[in-house]
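Removed: one protein chain of the complex. Kept in place: all other protein chains.
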Amino acid sequence: MARAPHPQEVHAPVWWWRARFRRPASPGDWVFQTIALLAALSLVGLLVAMTLYLLNAAWPAVTRFGLGFLTSSTWDPVQEVFGALPAVYGTLLTSAIAMLVAIPVSLGVAIFLAELAPPWLRAPASFLVEMLAAIPSVVLGLWGLFVMVPVIRDPVERWLGSSLGFLPLFQGPPFGVGFLAGGLILAIMALPIITAVARDTLAAVPSSQREAMLALGATRWEAISRAVLPYARSGIVAAGILGLGRALGETMAVTMVIGNGYQVTARLFAPGNTMASKIATEFNEASGDLYIGSLVELALVLFAITLMVNVVGRLLVRWTVAKARVGGQ
Amino acid sequence: MVMQEERTMEPQTTPGPATRGIVVQKLNAWYGPLQALRDVSLTILPNRVTSVIGPSGCGKSTFIRCLNRMHEVVPGARVQGKVLLDGEDIYAPGVDPVRVRRRVGMVFQRPNPFPTMSVFDNVAAGLRLNGLRRPGQMSDAVERALQQAALWDEVKDKLKQSGSALSGGQQQRLCIARALAVQPEVLLMDEPCSALDPVATSRIEDLVRALKERYTIVIVTHNMQQAARVSDMTAFLLMGDDRAGELIEYGQTRQMFTNPRDERTEAYITGRFG
Partner (left out) sequence: MTTDMQVYLRRRTTSYLMVGLCGLATLVAVSILLLVVGYTLVKGIAFLNLDFVTQTAQPLGEPGGGIRHEIIGTLVLVALASVLGIPVGLLAGAYLSEFGGGRTGLVVRLVADVLTGVPSVVVGIFVYVLVVQPMGTFSALSGGVALAIIMLPVVARTTEEMMRLVPATYREAALALGIPRWRMIVSVVMPGAMVGIVTGSMLGIARIAGETAPLIFTALGNRFGFAGLGQPIAAMPLQIWRYAVSAYDTWHQQAWAASFLLVMLVLVISITVRWLTSRRYH
């Protein structure tokens, strides 16, 4: 993630640019900068518009259900009573499963790519892992539905049910589709971004840290776990947060394997829904301001959650990079 | 500790006076295609201070990094030749670099404490690797190492602070304490004073003189006076035509600084060097 410093920071004093730029000699400069500024501000405008439009469309549901929207489990289009709890729960549960699986695996991959792989293997292996992020969600969903779900049903769920069935988590019939399948497919989708960010922070750790530990007689793994990982910890946390941001909002793949249930349950094999999948499956059939408004409110909640997660993650990445640039030797 | 006990029980492979200390035979080192050292052979005496001098880029750091197998940590780096540590070749097949580095400690050119650890934990880091757990033993060992590094009085009240919160000179002494804590046999120091002011420098020089009672010390320095002040033996390296470092002269420091055998040594020492 380490970026080249901004040209204005290094190559010329800002006042020099400004002095040059403010000269009224070229109206072209003014026009160009204004147009570019407008384009840049359009991004900000987009974010603001998104918030306002979603809020407006969700308003019927917001005023009708208030905070109860988030705590009620009923979703009844006929009676026009809508509660989001199972969807919110589904999103959190599947994302938690995804993080539980994806963070250790991604960290292992990142460590391998940044620290362990022989140089000739680094670039191609990194590329292949990044390509995982390029597979369209719907294709991964197709694969999940026809290849992964049967394997999850039997042997994974059958085995978990028979050996760990005393835990509520692993009780109930093995459907294959359900929270577990949704979480695992999300793990696959979050893996590339976690790996990429973690790998970049690990690569930015000054080699003097690694060498200091090795020179004390540390093994390879000890140098990594005791010197490199602690040094890179904030970047690793950021990687996890960005991965979480990805998992929370993923739609198609989850929609295809989560089984379209609507319940709050500890049973991981049970079919469920996430906010995103609920929207994707029902939006086009929805009619009436309240039904549509409720689905838009789901989108709004999802938007707010991912926004917070991403802002925190991005700021953390920036802070880490800045720190590495100052502290790096 | 491990190694010392073990070593005394093993049959000595090379008998004679060269058994203790470090014998370097025809050492060559590369960074990828670039040869950084050519055919360096010398014997480093135990319980003496040996300084390595030479112009920038002549391979001083590379040389001492070859003595504890840190050279191979750089991607693409390669070593050829023999380095006998108390008679055993550290580059022999089957020798684990982890065990070599446990016996040959290193202090780097720039202080590199672990910023996420406290002062105490920095010094304890090496001991923890070796499975030392008992808190009493640990704090004794840490205090001893900090005393040896002449840092104890300055940090005894801030053992819990981060290692990077110390001044540059204190950080370097912290790194020395960290290396001493595991009680190595040999201590390699790569320009330990290059980032320090004169006061801190003279403290570290005192330290080096005091430490040679117990350790074999190899110190890289750019400072002729420093080499003359602290070392018993001096090795002078210079780049050959293809920029690979070669050993030009090796001998007693006093003799080398008063009466060098090679005119290039004389030119370098007297500052008349191109």
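Per-chain residue numbering starts at 1, and chain names A and B are given in the order in which the chains are listed.
Just so we're on the same page, contacts are C-beta pairs under 8 Å (C-beta built on N, C-alpha and C of every residue); 3 or more make two chains touch, one makes a residue touch a chain.
Nothing here was measured: the structure is a model prediction, and the numbers come from that model.
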Which displayed chains the hidden chain touches across the whole complex: A, B
Listed residues A:P60, A:G90, A:G235 or A:G249, member touching the removed chain: A:G249
Among A:A61, A:A227 or A:I279, residue touching the chain not depicted: A:I279
Where the unshown chain meets chain B, residue by residue: 1-2, 5-6, 96, 98-99, 129-131
Contact set of chain A toward the excluded chain (per top definition): 3-4, 6-12, 14, 20-21, 25-26, 28-29, 31-33, 35-44, 46-47, 49-50, 53-54, 56-57, 104-106, 108-109, 111-113, 116-117, 125, 127-132, 134-143, 145-147, 188, 191-192, 195, 219-222, 224-225, 242, 245-246, 248-252, 256, 276, 279-280, 283-284, 295-296, 299, 302-303, 306-307, 309-311, 313-315
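What we mean here is this: only the chains that are shown with their structure count from here on.
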Distance from chain B to chain A - Cα centre to Cα centre, in angstrom: 47
Residue numbers on chain A that touch chain B, as the complex places them: 119, 206-219, 222, 226-227, 230-231, 233, 327, 329
Residue ranges of chain B in contact with chain A within the complex: 68, 70, 73, 75-76, 98-99, 101-102, 105-106, 108, 110, 112-117, 125-126, 129-130, 164, 175, 178-179, 182
